[in-house]
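Every protein chain but one is kept in place in this view of the complex.
The block that comes next holds chain A.
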Amino acid sequence: MGGRLRQGWATLARGLSSAWQIARGVVGERAYEIYLEHHARTHAGTPPMGEREFWRHHTDRGDTHPGSRCC
C-alpha cells in the first residue's frame, strides 16, 4: 500500500515538474538552456557565453527581429 502511494506521489511530482517546464518554455525562460544544449552539440570544446551575456544578446535580437503580435 505504501509503495503504491509513493508511486502515486512520484507520478504527480513528475507531472507537475513537466507542467512547470512547459510553462517556463511558453514564457521563454528556457532560452539559455536551449543555447547551452546547442552549443555543446555544435561547438563542443569552446566555452559558451555566460548567462548574463547570453540574455543580453537574446533580448537585443528583438531590436532587429521584430515578432508580430496579433489583434
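Definition applied: contacts are C-beta pairs under 8 Å (C-beta built on N, C-alpha and C of every residue); 3 or more make two chains touch, one makes a residue touch a chain; residues count from 1.
The rule is simple: contacts and distances are computed from a predicted model.
Hidden from the displayed complex is a chain whose UniProt protein name, among "Protoheme IX farnesyltransferase", "Oxidoreductase", "ABC transporter ATP-binding protein" or "Carbon starvation protein, membrane protein", is "Carbon starvation protein, membrane protein". Touch with the chain omitted from the figure is made, among A:3, A:45 or A:66, by A:66. Although one chain is not displayed, chain A still touches it through residues 22-32, 34-35, 37-39, 42, 51-52, 54-56, 59-71.
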